[in-house]
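Questions regarding the structure given below will be posed in turn.
With one protein chain held back, the other chains of the complex are shown just where they sit.
Chain naming follows the written order as A, B and C, and within any one chain the residues start at number 1.
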Amino acid sequence: MIVAIMLLVIVIGSLVFNFLSPWWFTEIASNWGGIDFAVFVTFWICGVAFVLIGLFMVYTTWKYRRREGLTAVYEPENKRLEWILTIVTTIGVVGMLAPGLWVWDAYVNVPPQARDVEIVGQQWSWSYRLPGEDGYLGAVDARRISVDNPFGMDPDDPRGQDDVLIERAALHLPIDRPVKVLLRSKDVLHDFYVPEFRAKMDAVPGMITYMWFTPTRVGTYEVLCAELCGIGHHTMRGTVVVDTAEDYDAWLKTQATFAQISARPEGDPVAGQIAYAVCAACHGPAGEGMLAFNAPKLSGQDPWYLRHQILAYRQGLRGVHEQDTYGKEMAPMVLPLIDDAAVENVIAYIGTLPDDPAPQTVEGDIHRGASLYGGCTVCHGSEGGGSYGTFAPRVAGMTDWYLVRQLRNFREGIRGSHRMDNLGKQMGLMSRQLGDDEAINDVVAYINTMSTRMTRTAMHHTIDDRGETDGG
Amino acid sequence: MAETGQQHPISIYFWIWGLLFVFSAASYMVDYAGFQGYLRWSLIIIFMMLKAGFIVAIFMHMRWERVALITAIMLPPGALLVLVCLMAWESDYTWETRIVYLGAEIAPEPLPPPSHH
Amino acid sequence: MAVEAQVPYQEAIDVHHPHSWLARYWFSQDHKVIAIQYGITAIGVGLVALVLSGMMRLQLGFPDSFDFIDPEAYYQFITMHGMIMVIYLLTALLLGGFGNYLVPLMCGARDMVFPFVNMISYHVYFVSVLILLASYFVPGGPTGAGWTLYPPQAILTGTPGVDWGILTMLVSLAVFIVAFTMGGLNYVTTILQARTRGMSLMRMPLSIWGIFMATVLGLLAFPALFVSAVMMILDKTIGTSFFMPAISSLGEQLDYSGGSPLLFQHLFWFFGHPEVYIVALPAFGIVSDLISTHARKNIFGYRMMVWAIVAIGVLSFIVWAHHMYVSGMHPYFGFFFATTTLIIAVPTAIKVYNWTLTLLRANIHMTVPMLFSIAFVITFVVGGLTGLFLGNVIVDVPLSDTYFVVAHFHMVMGVSPILVIFGAIYHWYPKMTGKMLDDRIGQLHFWITFLGTYAIYYPMHYLGFVGVPRRYFANGEMAIIDESVILLNQGITIAALIVGVAQILFIWNLIYSYYRGRDSGPNPWKATTLEWQTPETPPRHGNWESRLPTVYRWAYDYSVPGAKDDFIPQSEPSAGEREGAPLA
Partner (left out) sequence: MAEATSTQRLQLVEDWAADVAVFRGVPWGKAMMWIFLLSDTFIFSCFLTSYMTVRMTSAEAWPNPSEVFALEAFGVPVPLLLIAIMTFILISSSGTMAMAVNMGYRRKRVGAALLMVVTALFGASFVGMQAFEWYKLIVEEGVRPWGNPMGAAQFGSCFFMITGFHGLHVSAGVVYLLIVAYRVWRGRYEEKGYDIVEITGLYWHFVDLVWVFIFAFFYLW
């Protein structure tokens, strides 16, 4: 008796859950309504089958439960019934499969007017490449990938010169124009997944995969990685912005091509020195950082990181959170750097400043810090030297009080909370591992031990610390 | 009963032995003579299948086994044929993306426009 | 006559009568002892995996609350949990445990055809478990590559356990495959060549059919895993490039070139999909027998059931790439694999119909094994139907790699087989020990497990509809996630913890009833199959007296009209019913 009742509860309960559930697909933002339709068909055919079988079991377990005088009927088989059920099932299966294959056919056949976009996955960020005016993407080779050529472009391929390179920033797409997405991976498997687009495809190293869709709704969408790609898998986020045609064209004009990037003159430290005068007021004449002005040490920091942060301030990705007092102070300070050349100059000048380890002010439990730092190693390096590959800045030998504050800001969402700031979001997710302020102090205290080690190494061998740490 | 199990005139083994020598020599000659392309591949496969067939049928006595055993052993490798065919198709596809998009050296100049499957 | 000549068992038994504890319980060649060895080891290692799943749920329900779970540890949990559950618990318990115990008894044989090989099989399995568990004690800990172990990720920096963990995992798998092959050859040969008189294939209980087909699948599918494990070990240790193309990992150029990551995925799933049925088919078979026995009714459509098992087994070799729809394989494969996958749904559905139709006009004894069987059917229906979503290629696209997949495969090859295993243990424990398991504890264990697992996995499908990706250590701020999703996750975690803790009831019942349980007698369920007709309970080594039993009928003569009892054992001669014999 109770079994029949419980089965009934399960069938009815599942139905009620389904109809009351607030959990369903997000509103679609691409042409793949067909996918939703196929899900819909499958869902209802399966739902009806579930309810029928469930209710049938309720009936049998209630009607034929053990009772006085009840005997089972001996009935080895019933050919007719079995055939009918087989045929009904087959019809149901065909009913699901036919629309499924129909839509799949559309999914794998790209319309000829679709424009190519290349998506490059790496641990743990997304980059993009658009063919320039010629409509072709230039040749690439994993062997060419380096700090200076993150996309592995072939510099001799004429078709690659006008390719637009968007490194670790948002991808913009024009609305209502089909795009063919070509996926490439530098290292491991990734999967480009925007829930609102429904479409999804793995990026596989050593080959190119593809899918296509047409964005149909203007908006900003979050990109997730849907294929396990290492310990940063859950932090591998990106942004896709679907624009109107005009907005898209305006955005495209601001993006640099491969040729422009290659032709960029190196920064001029002499010109940079003049611009640096403004910075020196807070960051110190030698870029050593000053606690009194809450300004961190700049000397010895990787140039790509400095560039990225200056741009983040300029674009309003950083220093906008209302609780980020010092960030908000910094934000207007980058405005005098009016163009890319000015930024490059000042970075070049900072590169000439002496890299003396910052004084140590933070104390904590080094052993606990060492074990907590385990999770940081993959990106920041076991010696805290940072890595361009993971876009993680150097932390060893930098101003430790600044690290403490930034870790706190990350953890509490004061920094890295801007929806377009995917790298900040990444650090935010990782920093949650440090449960309390004590943990932050411990880990920074451990980082301080690296800076002493680093200085010693530098004194004895005078080798480049980045070369040292990247090996691990 | 075991004594009568798989006992066959010894001459047949000599015959097959000789035949295997001939087929091996023939497949070796395919290489020596430098045949190329489909002719080479089909000859290699023909001689290979002949050799494999004789080893299984005569040396391993499959020819004299009952049909139940023959079917039980010979049918399951059909799954492997599916695997091999699909993997060949798959490899060809992977190779194509490497040539078309990853600028492998064999790529002809100029490249054809990106093809859509 | 040839077979009879090969069975000089009577002497063998006397010679082999073991005396010391070690000879009796460790170096035993008795299939029943080996079965229990397999069972205890598998359940033991399964408990480890259960604890790991509890820790994963803690992190998912209440992120940032547990210091000791960092991303590294989390990915190690999911990997070890998955691998242990699929291979070292389910495969080992269903085939090594139930296969070993039931095959000779139900076929009417004295033992496996090669008992010595069978014993070695268990020892090698034990070694593979030790190697697996050793990965928690090697530098860097176990691998965190996910149970699918996809390269390049599995052997590159950025994944936990990339130096030692992955190697212990791969070596352990290879060793397991050796163990399985030794056991599996025995099961298959015993079923094919060493049945008793009168036991034709079409009179075999469905349990044996399921175990037989699953073992055949294992013998043919595990090679693919073995080969890929060998190649990945070579890629990792001596730098070959089978699965590794040119790679720039974390900013560093590696020496690999030209390999194909997709090759691994194809090989893995060429093993992996049959593996699903290696777990499912024995469960299908066993549950058929449980339902028939406890409903006092013949299984409905026996012949269809057999052919469905065979069809599922054959088809399982040509559906593997439905795990790879969005892997970037040749796009046209989608058509082929979606079609074959949905074809396999037909025989599977027939099995479900026949289970429910067996209940129709039956006399259902709501014993604990019956409860678990009914729970299996409803759980399997949900798991099977959601499988159609994932098999129907385009529907898989938005759902793959989301929690829908997690919910689906836990329903269909996690909870379903486990429910059958519980039912089977309640069913056969009396034969193994001579004692009944306690009924009240059993009922309690059943209700918590059944309702609890349903509460875990049914709502989890909806996380997948929302689009929440799987294998995320923490979701953080994600555009598609709102408060309600977080709440749902917490609810699932609480249900999972309750179910996990409730398994103590089961373990307690096993131990308690061994000492205090009611005596069962030889055939407490009044079942027809041969294992219940042994002269002794538990049966001694050799199973039967000097004469092997002879089989006169199929395994499902329950409630035969005109019969004295509501069951007629398979070994009962059909003397009294020659005229109106209902069986064709």
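Everything below uses one rule, namely that a contact is a pair of C-beta atoms (placed from the backbone, for glycine too) under 8 Å apart; a residue touches a chain by one contact, two chains touch by 3 or more.
Quick caveat: nothing in here was measured; it's all calculated off a predicted structure.
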item	value
Among the chains presented, those that the missing one touches	B, C
Residue of C:60, C:231, C:436 or C:568 touching the missing chain in the full complex	C:231
Option touching the unshown chain, where C:196, C:340 or C:373 are the choices	C:196
Full-complex contact with the absent chain, from C:239, C:535 or C:561	C:239
Residues of chain C in contact with the chain not shown	2-3, 6, 113-114, 181, 185-186, 188-189, 192-203, 219-224, 226-228, 230-231, 234, 238-242, 255, 257-260, 263, 266-267, 270, 551
Residue ranges of chain B at the interface with the undisplayed chain	1-3, 5-8, 10, 13-14, 16-17, 20-21, 24, 27-28, 30-32, 40-41, 44-45, 47-48, 51-52, 55-56, 58-61, 65-69, 71-73, 76-77, 80, 83-84, 87-88, 90-92, 94-95, 98-99, 102, 104-106
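One rule holds for everything that comes next: only the chains that are shown with their structure count from here on.
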item	value
Chain-level touch network, classified as line, ring, star, complete or other	complete
Central chain (distance from its CA mean to the mean of all protein CA atoms)	C
Pair joined by the larger number of C-beta contacts - A-C, B-C	A-C
Maximum centroid distance from chain B, chain identifier (CA atoms)	A
Separation of mean Cα positions, chain B and chain A [Å, integer]	47
Centroid spacing, where centroids are CA-atom means, of chain B and chain C in whole angstrom	36
For chain C, residues contacting two or more additional chains	260, 262, 331-332
Touching two or more other chains - residue numbers and ranges from chain A	108, 141-142, 206-207, 209
Chain C-facing residues of chain A, complex	3, 6-7, 10, 14, 17, 21-26, 34-35, 38-39, 42-43, 45-46, 49-50, 53-54, 56-57, 60-61, 64-66, 70-78, 81-82, 85-86, 89-90, 93, 96-97, 100-101, 103-105, 107-108, 122-123, 141-143, 145-147, 152, 183, 186-189, 191, 193, 195, 198-207, 209, 221-222, 224-235, 374-375, 378-379, 387-390, 413, 417, 419, 425, 428-430, 432-433, 435, 439, 470-471
Touch list for chain B against partner chain C, complex	1-2, 76, 79, 82-83, 86-87, 89-91, 93-94, 117
Interface residues, chain C side, partner chain B - complex	1-2, 216, 220, 260, 262-263, 266, 270, 317-318, 321, 329-333, 336
